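Here the structure is laid out as structure tokens; the discussion comes afterwards.
All protein chains but one are shown at their positions in the complex.
Moving on, here comes chain A:
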Amino acid sequence: MSDTPDPVVARNPSETVASFEHHSRGALDRVQHFLHRFPTMVPVIVLLLSVAVFGLVSPNFFSAFNLSLILQQVAVVGTLAAAQSLVILTAGIDLSVGAVMVMVSVIMGKLSVDFGIPVPIAILIGLAVGGATGALNGALVTRLKLPPFITTLGTWNIFLALNYYLSNRETIRSQTLDAEAPMLKFFGERFSLGGAVLTYGVVLMILVFAVLWYALNHTAWGRRVYAVGDDPEAAALAGIQTKRVLMSVYIVSGAICALAAWSSIGRVGSVSPTSFFEANLESITAVVIGGISLFGGRGSILGPLIGALIVGVFNSGLRLAGVDVLWQLFATGWLIIVAVAIDQWIRKISS
């Protein structure tokens, strides 16, 4: 830092062009700046606080078993939230993720059980279908320039209808899967780690987040996803092919939905075309509570993982405390509103 440059004699460009202005800040201002730098700290603090509070209220809450149960419960929606995060980072929203997931689980189940296709191939086809649904959403958003909200509201209905058509509204039962396609239930299998009991679905969720974290923070693709979400015009002028980036985001997101589909079969134990009806909104909830801005370009991918855990902790904690289920919804509602309010407040810094 130069020693207080005189602005009048700024003829010499060195050291003066970009000096910082150090004015003292209030405590609240400092909190705002801190959260602006580390937006994920909000959900982290909320998670730690809620774990502490529920731990005090109900002694059973703190057992490794209960905590690992929470992980199991959020595994599917958490994986879906990873897919949702990518789209929301580009200032979009994907209302179709849940429908894609259920439809792909039906496709994986139908192909393996009714059509006798080897399970690994059925899974690969399911993943490809997931990517294709993303490509459809992406094409509608980038080529026809439809708003993502409307696009995915439309495709949500379409995929739901296809899901009912393909499944004939019939569930593939657990016993049938055990007999003919046990691999589909892989992510429901449990293993114990210390006192905790985890499923491979939990591992999958964590892996998906880890890979996305790497891709978003350490590859050119990731930086471009943020740039496109932050200010698409600026990104285009800076030489980024924004449509291509958006397209890739929707395709990857669709493929992650398909992974979540596989995981959901293990979680439910069967293939049910009517399961996870609220998964769309639950995934958005996790992303918003996780501190990713709905206006795009801001927030860490690890936030939604924590967001999903917060919802899980609230649900488990309130249940153990013997509170009526309706209060779980009530609490989640307030969490969303507070999260978005904090996001707005943090964003004010830029003006």
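As a convention for this text, contacts are C-beta pairs under 8 Å (C-beta built on N, C-alpha and C of every residue); 3 or more make two chains touch, one makes a residue touch a chain; residues count from 1.
Heads up, the rule we're going with is that contacts and distances are computed from a predicted model.
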item	value
Omitted chain (choose from "Dehydrogenase", "Sugar ABC transporter ATP-binding protein", "G-D-S-L family lipolytic protein" or "PPM-type phosphatase domain-containing protein") - UniProt protein name	"Sugar ABC transporter ATP-binding protein"
Option touching the unshown chain, where A:W156, A:Y226 or A:F314 are the choices	A:Y226
Chain A, residues in touch with the chain not shown (by the definition above)	1-2, 7, 10-21, 36-37, 214, 218-221, 223-224, 226-227, 230-231, 233-235, 237-240, 297-298, 349-350
